[in-house]
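Okay, structure first, notes after.
Every protein chain of the complex appears in place save one, which is left out.
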Amino acid sequence: MTTLRQKHRRETARTLAFLSPWLIGVSVFFLYPLVSTVYFSFMKYDGFTPPTWTGLKNWQYVFTDYPFFWPALRNTLWLVVVMVTLRVLFGLGIGLLITKVKTGAGFFRTAFYLPYLAPPVAATMAFAFLLNPGTGPVNNILGSIGLPQPGWFNDPSWSKPALTMLALWGIGDLMVIFMASLLDVPQEQYEAASLDGAGAWQRFRFVTLPNISPIVLFAVVTGVIQTMQYYTQPLVAGKVASGVIGGAGQQFEPGYPEKSTLTLPQLVYHLGFQRFDTGGASVIALVLFALAMVFTVFLMRSMTERSAA
Amino acid sequence: MTATAISSPVTLTPAARTARRTRFLHWVGVHSLAIAAALFFVLPFVFIFLTALMSDQQALTRDLWPDSWHWENLRTVWETPGFLTWWKNTLLYAGLGTALTLLSSIPVAYALARFKFRGRNVVLMLVIATMMLPPQVVIVPMYLFWAKQLHLSGTLWPLIIPMAFTDAFSVFLLRQFLLTIPKDYVDAAKVDGCGEFKALVRIVLPMAKPAIAAVALFQFFYCWNDYFGPQIYASENPAAWTLSYGLESFKGAHHTNWNLTMAATLLVMAPVIILFFFAQKAFIEGVTLTGVKG
């Protein structure tokens, strides 16, 4: 007869066996590099000569002297405020719309969802073409109806709005999430509200919104976290718009035009893989880590509250 | 939907008539909005498609419609040196990556959903934390590790191998689904003499098919779309480029041939879109799973 302790030991062994891929993965691909990043953030290392201790020099350089750091942070803030907000509003709007559509619902759902699947490099390149100031179809159409034709990805004040349009185009994920949550709202509550004489807006305000507010929060927080990771689209857009891409002879101006599309992940690449500055790149990586963790904790809080509710 | 309205349409009461008109106007309003939105979502595809089939000269003009249809552009792109290699590499990365992710992540997700053990919440929190982590955070030491210790830069292995050690998002998603499978099913199987692993394979996996399909699709798409990973590890070796990375260099080499660039874009988008039509249901379920069942 097996004792309780033996059973416990067997269960522990079994759990460990099931978890083993993750245990290795998280140690080698998360904990080790994280510790190593902290280590490198205090070192001078160019990839050739052995690392040497430099104390807080890298930290000081990034925060006070690195000309791309604050612009990248400001851009991230802009994207969080404008892009995330618009994405949530637009996603909710499209989700609402799709629940109301009676005719051709299948077609509309597919049409709204499909752009989400376009690979980011391909989608960005397509938008760089569509929004090409000189010859692109969008300015072409704007011009023919007498509207101003912005410089889009070539104009520092229009490049982030252009990226926002690209992000709104790929709204499919949010649309589906909102659609599902809208369909989950109990029908009786609408009926009750209608009997009380509530109009469409009031029904939305007092029935729909309270029911889907956890999803809205989820969309906002994941949107913010995605913004922390925002890399491919601004980089490719800048490269294509500046014409400096691939093997061309000029150097690419990071964040083209005029730093307006810089984001923190791009700085890791710029310092670590273009300037050989492992230390500086590690500092940026840790800043990025701290920011991502703040919002992740926020997300986990909101999720536990939801499951408790 | 009153009975009178159907049986005697001629003698509509004024109130019913107003209701019907409101409903009609509502229908018109909703559908015009939907059509406007559809234009926003579909027109970019249309322009990509039309431009892809223009001649070199015309693609530089402000014309929207091709004078003559140059289907051979697609062929030119397809036959570009390297394009086929990019395809193969992308398939290898996405295919092998997805398979390894499933193999490694399912047991972990199962343990997190079913077993009670000390530190389970810590594990779960770490899974969520790594899921939210930008890949750039750990890239510097990871790159040095793969390139300097193992000399695997210039290949896709630094991207594929980690997937044999779970992917946080997949673990999370699978766990969320596995939580919904009633415990009794598994317990019944165990009464029948199945071990925990057998129960997982025989009972749980068949029930979790939709979630597994969703995870597989997401992972496949993630690999297919990945730009940063190949940029870091594969960029120095054109024989290891993937479609996402190659597409950018294709634009570099064909600076101004927007028609060819758009044809290439189309050829990169096409497989994902085709896959979507085959697996639409799994997809939508998967997306819903990420958001709603939190």
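The first chain written gets the first letter, and so on, giving A and B; residue counts start at 1 in each chain.
Definition applied: a residue touches a chain if its C-beta (ideal position, glycine included) is under 8 Å from a C-beta of that chain, and two chains touch if they have at least 3 such contacts.
Here is the rule we go by: contacts and distances are computed from a predicted model.
Among "ABC transporter substrate-binding protein", "CO dehydrogenase/acetyl-CoA synthase complex subunit epsilon", "PTS system N-acetylgalactosamine-specific IIC component" or "Hydrogenase maturation factor HypA", go ahead and choose the protein name stored in UniProt for the chain not displayed.
"ABC transporter substrate-binding protein"
Who does the absent chain touch among those shown?
A, B
Would you indicate which residue among B:73, B:89 or B:153 is in contact with the undisplayed chain?
Checking each option in B:73, B:89 or B:153, the one touching the absent chain turns out to be B:153.
Which of these, A:55, A:134, A:186 or A:210, touches the one chain of the complex that we don't see?
Checking the options A:55, A:134, A:186 or A:210, the one contacting the hidden chain is A:134.
In the complete assembly, which of A:99, A:149 or A:189 touches the absent chain?
A:149
May I ask which residue of B:126, B:161 or B:207 touches the chain that does not appear here?
If we include the chain that is not displayed, B:161 is the one touching it.
Considering the entire assembly, which residues of subunit B contact the chain that has been omitted?
The list for subunit B reads 57, 60, 141, 144-155, 157, 160-161, 164-165, 235-239, 249, 252-253, 255-256.
Touching the hidden chain in the full complex, which residues of subunit A are there? Just list them.
24, 27-28, 32, 36, 39, 45-51, 57-58, 61, 65-67, 133-135, 149, 151, 154-155, 243, 246-251, 253-254, 257-259, 273-277, 280
Following the convention adopted for this analysis, only the chains that are shown with their structure count from here on.
For subunit A and subunit B, what's the span in angstrom between their mean Cα positions?
Their C-alpha centroids are separated by 15 Å.
Spell out the residues on subunit A that touch subunit B in their complex, using ranges where they run on.
Touching subunit B: residues 11-12, 14-15, 17-19, 21-22, 24-26, 28-30, 32-34, 36-37, 40, 47, 94, 97-98, 100-104, 107-108, 110-115, 117-123, 125-127, 129-130, 132, 135, 137, 140, 169, 172-173, 176-177, 180-181, 184, 214-215, 218-219, 225, 228-229, 231-232, 236, 239-240, 243, 245-248, 264-265, 268-269, 272-273, 278, 281-282, 285-286, 288-289, 292-293, 295-296, 299-300, 303, 306-307 of subunit A.
So in the complex, which bits of subunit B are touching subunit A?
Residue positions touching the partner: 27, 30-31, 33-34, 37-38, 40-42, 44-45, 47-48, 51, 60-62, 64, 104-105, 107-108, 110-111, 115, 117, 123, 125-130, 132-145, 162, 164-166, 171, 196, 221, 224-225, 227-228, 231-232, 243-245, 247-249, 251-253, 255, 258, 261-262, 265, 268-269, 272-273, 276, 280, 284, 287-288, 290-292, 294.
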